[in-house]
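Moving on to chain A:
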Amino acid sequence: MVEPATILSLKSLTKKFGSFAAVDAIDLDIAEGEFFTIVGPSGSGKTTLLRMLAGMEQPSGGEILLHGLRINDVPANKRPTCMVFQSLALFPHRTVGENIEFSLKMRGEAGDKRQARALDLMDMLRLPRSYYTRNVLKCSGGERQRVALARALAYDPQILFFDEPLSAIDYKLRKTLEKELKDIHRETGKTFVYITHSLEEAMVMSDRIGVMRAGKLVQVGTPHEIYTTPKTRFVAEFIGDVNVFAVEPAPGGMLRSAGIADDIKPPPLPAGFVGGHLVIRPEFLRFIESASDADNSVTGRLNNEYALGSRIQYQVRVGDSVLLIEKLGQQVFTGKLDDAVRIGWDARDSILVTD
Partner candidate 1 sequence: METKASHLRHALITVWTLAVVLFLYLPTIAITLASFTASRYFQFPIAEFGLEWWRKTFNSIEIRQLLSTSVTIALCVTVIAVSLAFFGAMAFARYDWRGRSFYQKLILLPIFFPQSVLGLALLLWFNALGLQLSWMTAVFAHLVWIVPVVTLVISIQVYSFDPALEEAAFDLGATRWQVLTQVTLPVLFPGLFSGALFAFLLSWGNFPLSLYTTGSDTTVPEYLYAKMVAGYTPGVPVLGTVSTIGAAILLVGGYGLILASRRARQSVSE
Partner candidate 2 sequence: MRRFADLGPGGKSALPVLLFLLAGFVAPLIAVVWFSFMPPRTFSLAAEPSLANYAAIFESTNYISFLWSLGLAALTVILLALICYPVAYGLVRVFGRWAMLLMLLFTIPLFVSENIRLYGWVLLLIKNGVVLGTLKSLFGAEYASILFTRSAILLGMVYVYLPFMLFPLTLGISMIPDEARDAAFDLGASRWQVFREIEIPLSMPGVVIGFLLTFVLAVGAITEAKVMGGQRIIPIAQDIEIAFTYSQNWPLGAALSVLLMLVVGILVLAALWRFDLDRFLGRK
């Protein structure tokens, strides 16, 4: 298989506001045609990064290379890229058709060619053709998203940037649009660079994810890699509920965690390990009858129970800590609150991270 070419390359890209570095010397290569998502909490700098790539902000240092050519000084209206804004920024004084055709009109294309292209895009995005003359204010939230997308695709840009466009929509619509975006990505074959604060959203749609924190990229990888092998505690906790506790070396190649257990069988320890955190996803913990049913086990008291639809989550109090277990709804568990329970996990299902 041919290695996909790198389309966008960031070299030590930095943006400083005064002495505060919103984006701190980021190196990244984005492959052509991939769906790359940058995830991070508010204030991590992801919006600033995206705006630099799109041409809305001037970098303080470093370079942005498109197909190997430096585009730092190319203004946004000359870059072959297009952005979908968080507020969508649809022109309220124009119809759907006029919005979609805007970039073509700016390039001086003829009216009938513009219209043909707009209608094609509307077909692809499943907007009824009758919407062509409808004012955008009269469209529903989902329809407006599609209009914004069609507008961005109209002049065939090489890269599309997305600034958290789905953050203000309700859950059900968001799930639908996430899948649609992924389909559109496949159909058009374009490079999508997306930012969001929800790792869950990123995992659904992306080919690769970059986790950003305080201006730096802490980990880049496929969704699977990020999920199963987080490099730091921050990345591990970013996805939501996860069990994390501090561990230090114990005799016999084991680990000890105060208040939880003194002889934890770990996954392969890196050389010179002096301490860190152990991460266990809730779905890898299970209720067991005896200590021999799993590599590691602890006893505790059942604290609480949460129904999460297809799964049920349990809170178990072990010493001073609370551990979370998840199991599928149809698996049977007959325990009551305040029961003494035994839970366990296998060493290979746990992850060691640095902080």
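For anyone wondering why these and not others, all candidates are chains of the complex that A comes from, given by their letters.
Criterion: contacts are C-beta pairs under 8 Å (C-beta built on N, C-alpha and C of every residue); 3 or more make two chains touch, one makes a residue touch a chain; residues count from 1.
Note that the coordinates shown come from a computational prediction; the quantities given were computed from them, not determined experimentally.
Q: Check each candidate in turn (1 or 2) and state which touches chain A within the complex.
A: Candidate touching chain A in this assembly: 1.
Q: Which bits of chain A are touching candidate 1 when the two form their complex?
A: Those residues of chain A that touch candidate 1 are 54-56, 75-78, 81-83, 85-87, 89, 91-93, 102-103, 106-107, 130, 133-135, 137-138, 151-152, 154-155.
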